[in-house]
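First the structure, then my questions, so here it is.
Missing here: one protein chain of the complex. Every other protein chain is in place.
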Amino acid sequence: MVNVGLVGYGYWGPNLLRNFLQTNGATLKAVSDARQERLDLVKKNNPAVSVYTDANDLINSPEIDAVVIATPVFTHFDLAQKSLLAGKHVLLEKPMTSSVAEAEKLIELAAKKGLTLMVDHTFLYTGAVQKMKDLVTNQTLGKLRYIDSTRINLGLFQPDINVLWDLAPHDISILNYLVEERPISLNATGVSHTGNNIENIAYLTLNYASGFIAHFNCSWSSPVKIRMMLIGGDEKMVVFNDLEPSEKIRIYDTGYAHKTDEERKRVLVDYRIGDVFLPKIPHTEALSGMASDFVQSITQNKKPVSDSQIGIDVVKILEAADKSIKNKGKEVII
Amino acid sequence: MVNVGLVGYGYWGPNLLRNFLQTNGATLKAVSDARQERLDLVKKNNPAVSVYTDANDLINSPEIDAVVIATPVFTHFDLAQKSLLAGKHVLLEKPMTSSVAEAEKLIELAAKKGLTLMVDHTFLYTGAVQKMKDLVTNQTLGKLRYIDSTRINLGLFQPDINVLWDLAPHDISILNYLVEERPISLNATGVSHTGNNIENIAYLTLNYASGFIAHFNCSWSSPVKIRMMLIGGDEKMVVFNDLEPSEKIRIYDTGYAHKTDEERKRVLVDYRIGDVFLPKIPHTEALSGMASDFVQSITQNKKPVSDSQIGIDVVKILEAADKSIKNKGKEVII
Amino acid sequence: MVNVGLVGYGYWGPNLLRNFLQTNGATLKAVSDARQERLDLVKKNNPAVSVYTDANDLINSPEIDAVVIATPVFTHFDLAQKSLLAGKHVLLEKPMTSSVAEAEKLIELAAKKGLTLMVDHTFLYTGAVQKMKDLVTNQTLGKLRYIDSTRINLGLFQPDINVLWDLAPHDISILNYLVEERPISLNATGVSHTGNNIENIAYLTLNYASGFIAHFNCSWSSPVKIRMMLIGGDEKMVVFNDLEPSEKIRIYDTGYAHKTDEERKRVLVDYRIGDVFLPKIPHTEALSGMASDFVQSITQNKKPVSDSQIGIDVVKILEAADKSIKNKGKEVII
Partner (left out) sequence: MVNVGLVGYGYWGPNLLRNFLQTNGATLKAVSDARQERLDLVKKNNPAVSVYTDANDLINSPEIDAVVIATPVFTHFDLAQKSLLAGKHVLLEKPMTSSVAEAEKLIELAAKKGLTLMVDHTFLYTGAVQKMKDLVTNQTLGKLRYIDSTRINLGLFQPDINVLWDLAPHDISILNYLVEERPISLNATGVSHTGNNIENIAYLTLNYASGFIAHFNCSWSSPVKIRMMLIGGDEKMVVFNDLEPSEKIRIYDTGYAHKTDEERKRVLVDYRIGDVFLPKIPHTEALSGMASDFVQSITQNKKPVSDSQIGIDVVKILEAADKSIKNKGKEVII
């Protein structure tokens, strides 16, 4: 049995609490939050759970084997480092840390201590992403050509991180899960409309040696909510629309290929537009799968799906994107 | 009566022919095309129209007052220059020319000769764009913050121009028509999947001194067709979905504003999400309005809506976008 | 403080429990259900609530002021009658009873005893229906001409009541809430594909003296889920699409009117197609409003929105619809 402590009971905390309460092999023992009213809420519905106002007390409690950290990102490194030093397994909310350097230190420390270090990229556990992973692994889509993602809506403007750090981790983690190749460079542009240099609209292009390209359109300023990812392969293409209640994945028997007409010195492109297939996606709560994976990675000493490598690869891209935005969109080598 | 000659009877030519045949104040007198079978088609349905295999014969024909040029873009400059030199008014298909230098020469020449020089940015004559122009002019949207456009579909890969030159002129001309401010710089990224350095997917960000931002997502490689433009103002926002048969424009009573909490040194953002209004858009054929505007700009010596300034401003952006793509997304000052 | 007991903890019971636990002026004191495992579930999450396997014990408990009955419809009359005889206010799930005769007896008994008798037609408390009620009351729609409702999906086939008794109460209660006029007759047709004479597809037309018409399409056998109601007035029309997450109500400035061309002895019809307006609908849980209305109707002795008259009017239509189906669609006078 893994005894779990949850640090941070804000927006996402209640979901983590609920899921870890129901995870086989785990006991949710304690919650810490600096705000007493949040702890009161925990206590009211879960009298058996211990509560702490100081995260250090939870981290150092001998009854805790694993710490789940759901606090603002700038606190992640410190809390995770303390937990690892105290011999505790760690699950970090996304994004993993505020910098690549921090993430590297945590990964090194976890390895030295032989502890699980995992990042909650929940989307990887959804039926839709699992289905897309199958399509890629089974070569159904053929050679991948591009991913194009739009994740826009109105608000909630974050006070400490820009819209890429807020919204893009979902899509970047999906990208890195589906595609083995890693980008060689990126360009990012954006704008802040709030006078605090925190971009509320931003665009990110990832460039790859193979000719693959990925693009992310993120905004807190759109009147409509869109959650759409296009995945283009040379055999088939996928549209992942996360707002569809059941038909999240559409597989298009669509493609394009080219050959060179040597005589006329020009490229000829063939298109194919065919049937569309909407596979049934099982309804499972992704967070429940993530919680189980964390527990099993501890008890069975196995690599979790959403491991620290995916976590640091996301931070690498976000950090480089910041650099590109501040350099007016200049290419940043990753 | 303006006697019109049409140079080029390819994909768009029949639409121009049909509309100029029905335009008050104009007579479509002649068509030229190097392909005899295209001219046969013209002759079959329009026995009264003269046909020429050599465009020069049409341009120099004394019965022609105005030349409509609907040929590949790399031929625009030469044909337009000849026409202007021959004292003919000129309507060019979009994009206006292959370079800013060419466009400047044509504008100068037309001015010197006192002839109309116009570019067919048809979209400016649609009911939807006219409605959006009203919303901007009437200050309904408030201060404009951003435009975000997606124009993607599968094929038709062009052999001589990339996807930005093919698809973005529509959206850039709309942008420039709606927004008086002009961009100070841009960044563009893209990829060619056909081995000929002609990008089939490209992304373009326009940067403005005021904090306004515009972004264009163009692709010939998408399994789904999307024609959507978001226009964010600080009072209201608009979604223009050109694929909707009648509800092309949605006006959202949605906005965001910020103030600075001096005491706590942080920015506070207010959101507003309200009603949505879908104005009735009159069904008119945009090309018919464009043809009338061309004829009236000649006969009444007035500036057309889609004038040569809008034409050259589009080419400026396309030329700079090419430069940015070739420089790996580096900012290009316009 | 109104002490509430809940009889029946099946599909809908947990929702009622949760809402009555949070209703001002009410205390949810007890739950009864014949199934011990259901009571265990209640007890686990709500240790302060008393549980009974026999509904009679709950009904007769002196600590209970009001009984909420959420059991199969064939048990409604008996449980409600007992509750009223025991001096308890009663809230019945929809449909109110299995027959008009039963509903009449309950109404009479409640009146004699001076007790509240109410039916849970939850939809009447939704923001969307409240908005439509405003549009009708304010004469925005003009004279109402028709209502056309489609409520179809796959499953859950009920073992004891047909698809009209299962699905149509929602739409009939909305109709009766919006329209004061009551139908003079109806026709219903349907089919049973399960060999038990319980229709899984059925169609119902209500006929009105004024020329208004209402039609209901109900099915458990559709591959797609549709929840759509059209409301036609001679000034404006409304489409209520309950599956839209936020844009549930669309108001069309659309209409038709006719006049008679006496000379040519023919009717001339004018159409008007104009703007569309999507009002913002507040997000409120309808069931919470219903629970409050029940409690206030007791404590303030006022008529609830979803009163027993709406309840019996729904049963009148369902009973007549059964008769029409069994008589091969013959008109049944109501």
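Note that the chains are named A, B and C in the order they appear, and that numbering of residues resets to 1 at the start of each chain.
Rule of thumb we're sticking to: a residue touches a chain if its C-beta (ideal position, glycine included) is under 8 Å from a C-beta of that chain, and two chains touch if they have at least 3 such contacts.
Every value quoted in this text rests on a predicted model; they were computed, and no experiment measured them.
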{"item": "Candidates C:Asn24, C:Thr53, C:Ser246 or C:Thr260 - the one touching the absent chain", "value": "C:Thr260"}
{"item": "Of C:Gly13, C:Gly232 or C:Pro304, the residue in touch with the unshown chain", "value": "C:Gly232"}
{"item": "Hidden partner chain, touching residue among C:Gln81, C:Ser99, C:Thr140 or C:Asn207", "value": "C:Asn207"}
{"item": "Subunit C, residues in touch with the chain not shown (by the definition above)", "value": "145-146, 148, 150, 152, 154-157, 159, 185, 187, 189-196, 198, 200-201, 203, 205, 207, 211-213, 215, 217, 219-224, 230, 232, 237-239, 250, 252, 254, 256, 258, 260, 266-267, 269, 271, 273, 328-331"}
{"item": "Touch residues of subunit A, complete complex, unshown partner", "value": "247, 253, 273-280"}
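The working rule: only the chains that are shown with their structure count from here on.
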{"item": "Same or different contact residues where subunit B meets its copy subunit A, judged by the half mark", "value": "same"}
{"item": "Centroid spacing, where centroids are CA-atom means, of subunit A and subunit C in whole angstrom", "value": "43"}
{"item": "Chain centre separation in whole Å, for subunit B relative to subunit A (CA means)", "value": "39"}
{"item": "Subunit B residues counted as touching two or more neighbouring chains", "value": "273"}
